[in-house]
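Note that one protein chain of the assembly has been removed; the remaining protein chains are unaltered in position.
To keep things simple, chains are lettered A and B as they appear, and every chain counts its residues starting from 1.
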Amino acid sequence: MNPLFFRKTIIAATGLFLCVFLIVHLSANCILLLPEDIARDLYNSYSTTLRESPLIKIIAYVLYVSIILHAFYALLITLRNRKAKPQKYVVNHSNENSTWTSQNMGLIGTLILLFIIVHLANFWARIKLGMGEDVRLDHMGNKDVYEVTYSLFQNIYFVIFYTLISIPLALHLHHGLKSAFKTLGFYHKKGLKILAKISLIYAIIMGVGFGIIPFIVYFK
Amino acid sequence: MTLDSKIPEGKLEDKWRNYQVKSRLINPANKKKLNIIVVGSGLSGAGAASTLAELGYDVKCFCYQDSARRAHSVAAQGGINAAKNYQHDGDSVYRMFYDTLKGGDFRSREANTYRLAELSAPLIDHFVQQGVPFAREYGGTLVNRSFGGVQVQRTFYARGQTGQQLLLAAYSQLYKMVRAKKVEMFPRSEMLDLVVIDGKAKGIIVRDLVTGELKRFAADAVVLATGGYSRVFRLSTLAIGCNGSALWKAHKKGALFGAPSFTQIHPTALPQSSEAQSKLTLMSESLRNDGRIWVPKQKDDLRKANEIPEDQRDYYLERRYPSYGNLAPRDIASRAAKERIDAGFGVGKLKNAVYLDFKHAIEKFGLETIKDRYGNLFTMYEKITGINAYKEPMQISPAAHFSMGGLWVDYELMTTIPGLYAIGECNFSDHGANRLGANSLLQASVDGYFILPNTINNYLASEIKTDHPTTDHPEFEKSEKETKAHIEQILTINGTKTVDHFHRELGKVMWQECAMSRNKSGLEKAITQIKTIRDQFWSDVKVTGHDKEMNTELEKALRLADFIELGILMCTDALEREESCGAHFREEFQTEDGEAVRVDKDYSYVSAWEYDNGNFNLHKEELEFEFVKPSVRSYK
Partner (left out) sequence: MKVTFKIWRQEGPKDKGAIRDYEVDGLTEEMSFLEALDHLNELLVLKDEKVIAFEYDCREGICGQCGVFINGRAHGPHDNITTCQLHMRSFNDGDTIVVEPWRAASFPVIKDLVVDRSSLDRIIEQGAFISAKTGTAPEANAIPIPKEISGRAMDAAACIGCGACVATCKNSSAALFTSAKINHLNTLPQGKAEEHKRVAEMTFQMEIEGFGSCTFTGACEVECPEGISIINIAEMNARVTKSRIFG
């Protein structure tokens, strides 16, 4: 296949996988909204189950690879696309024919990537790699991931960071979801109209969901 | 010089077959050795170039645009006629032939016109095969619509973009052969001279429009497919780049010019709105099916159209031609509009338009029906004028459109210079003194795809044995030198007026005296005036920049220099033809109520003009009507 189509297909496919992942991720995060005594146990046992399931382990690797491929090919494509327009217009009113998001997916994606790095350092590095402060065990013997989360979101700067990042995330998902389908060759006219609505709803749920939880935890 | 039209023997319907049976052939191995130059990449040029390449010839194709896809065939809206009789309404090749001949007011050859009708049906097959998305019925069969001047439905169309779709099919086929390395394409290249060696066309001189370099190209035959020359009026429905230079250079090298004054004026274009205007946009003739044309009864009426009551409106077409009304043929509708405008009843800012009103149609059929029928045209009208034509009448005006005249060609489409062919609008062949709607795309395609590839062998068969020309022949040297001198002369005048200034002057004279209606004193005056414009041009034009670069001003100047000379020939031809026929209306030859009077006894011939050092000598090809008796066209 032509390299460009191959790259775009990879970006779209990994993107869609990440979209599904986010649904699972957000559902789990909702546990944090429960009263503390239920939430802690449920959350910790859930994360232990995830860490220990072999199936989830495979999926985790798919996830890592997806993020890397998604970002890597996006970078390649962006570089190539820039080369395709070496000279910019002196005046360009692209906002009159397209959304700001669609014009800046690379920039938004980079922000999200930065966030992912911070996010991984906050959780993954501590819990899985054992870096930084030790993670205590809860009364059931599970790693107290709830505590990790809770303590992180006592820091107002992290709360603001996590909340703000949900805005570019929502934008990225809104454009990304519907575009991924088109890249993969979905061209049903009515279907695309429905898809556009679904993308919007999905992006709002994800944005609001991920954006609001740190705040709720903070005020808990 | 005697003009041999080389019409084959036999009955009308057997002539083309008889010709093909006797025509000489060339074996495939020899075709490879023969080079053909095609100038122009429109429907006829691209069709010819690709078909000749498929047959095995080595083809070079030139166009002045940046791509073959821009050629002005692209702009034809209405459709293409073919005698398929799909509508089961009594159509036949013979009927189509007769309609075309009558539409042309019996000033074309029977045999050519019959062949045009005969080849129309396979042409539709061809275009469908090439992927043209013609309009279809729900069941999948092809749709037809009717067009002016005929009583059957034989027009095939692809929305309002038939010309575009046909051209793109031809362009695709051309690029298929470019890929096969059988056609070499030269865009942004303009032919500036024809090279004739020992009386035969053997090559051309071309200016590369990007670098300005003059280049020589040799070939065994040269095909001109350069379209019409109505830009001689400056304001026309043609593309700005359309020009008559290739024709004119060929004419000066000995090719006779046939019926130069036969120019069709289209009745439904948008009026000129300012001096600076460069182009008159055509509105499809189909609008006249439902629109009613009128002007105020009162001179210099300053009221808005909608404020003028019914009894103060003059529906002059309905008044003068009660049976055909607003659907009178193009030449008649144009002339009637001019008559009203000249008499001071014109409307619009410059008083140069008439109203085309849909008020009654909207009342009768409802807004939705009218939107459905003409929506895209109303949108186009609004894009250009900013006026919503559902609410107030359109303003329309006649505009120079199609050149029936062109290089004189015989039945083989060869000009009077052996080895030089002219196809499509640039020849004078099938339309006589007036072309029927939707016959233009047809003629261009049939010439390029079907006729030329079958007739060119007959000439080239004898060229295999002769020496192939090379570009170091002294004639190439001479031609290039002359062209160079011509360009230098223009660049060194350094006068005080722009090229466009002279073009506007020429256009005014031509439009006033050599368009819809003509008379002796006017034409004589026009010739004098054009000669003055010519002298002023050559002493006072200013072109900046130099010749070794892209210089659009120089391109315009070179084209205009030829248009000016062509204008003189057009007036000369119009002056000589003392009768009214088709688009040629001489005021001296009309009935009491203003209808054309044809003089078959004296003028049943094609005028073919020979260039003679600035003068023109007339030759006549007498038209013999063996199968049809010329009748009087009446639309009363």
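A few remarks follow.
One rule holds for everything that comes next: a contact is a pair of C-beta atoms (placed from the backbone, for glycine too) under 8 Å apart; a residue touches a chain by one contact, two chains touch by 3 or more.
If you're wondering where the values come from, they're calculated on a predicted model, not measured in any experiment.
For the omitted chain, the shown partners it touches in the full complex are A, B. When the whole complex is considered, the residue among B:Gly90, B:Gly386 or B:Pro474 that touches the unshown chain is B:Gly386.
When the whole complex is considered, the residue among B:Val178, B:Ile205 or B:Leu491 that touches the unshown chain is B:Val178.
Interface note: of B:Lys15, B:Arg69 or B:Arg534, the residue touching the hidden chain in the full complex is B:Arg69. Touch with the chain that is not drawn comes from one residue among B:Ser108, B:Ser146 or B:Gln164, which is B:Gln164.
Residue-wise, the contact with the chain that is not shown comes from B:Gln277, picked out of B:Asn30, B:Gln153 or B:Gln277.
Touch with the chain omitted from the figure is made, among A:Ser27, A:Asn81 or A:Gln154, by A:Asn81. Seen across the whole complex, the unshown chain contacts subunit A at 1-5, 7-9, 77, 80-81, 83-94, 96-99, 102-103, 105, 175, 178-179, 181-187, 189, 192. By the touch criterion stated above, the residues of subunit B touching the omitted chain are 47, 50-51, 54, 65-72, 74-75, 84, 86, 122, 124-131, 133-142, 158-159, 161, 163-165, 168, 171-173, 175-176, 178-179, 185, 187, 210, 237, 239-241, 273-274, 276-279, 281-282, 349, 380, 383-384, 386, 449-450, 453, 496, 498-501, 542-545, 549-553.
One rule holds for everything that comes next: only the chains that are shown with their structure count from here on.
We define each chain's centre as the mean of its Cα atoms; on that basis subunit A and subunit B are separated by 63 Å.
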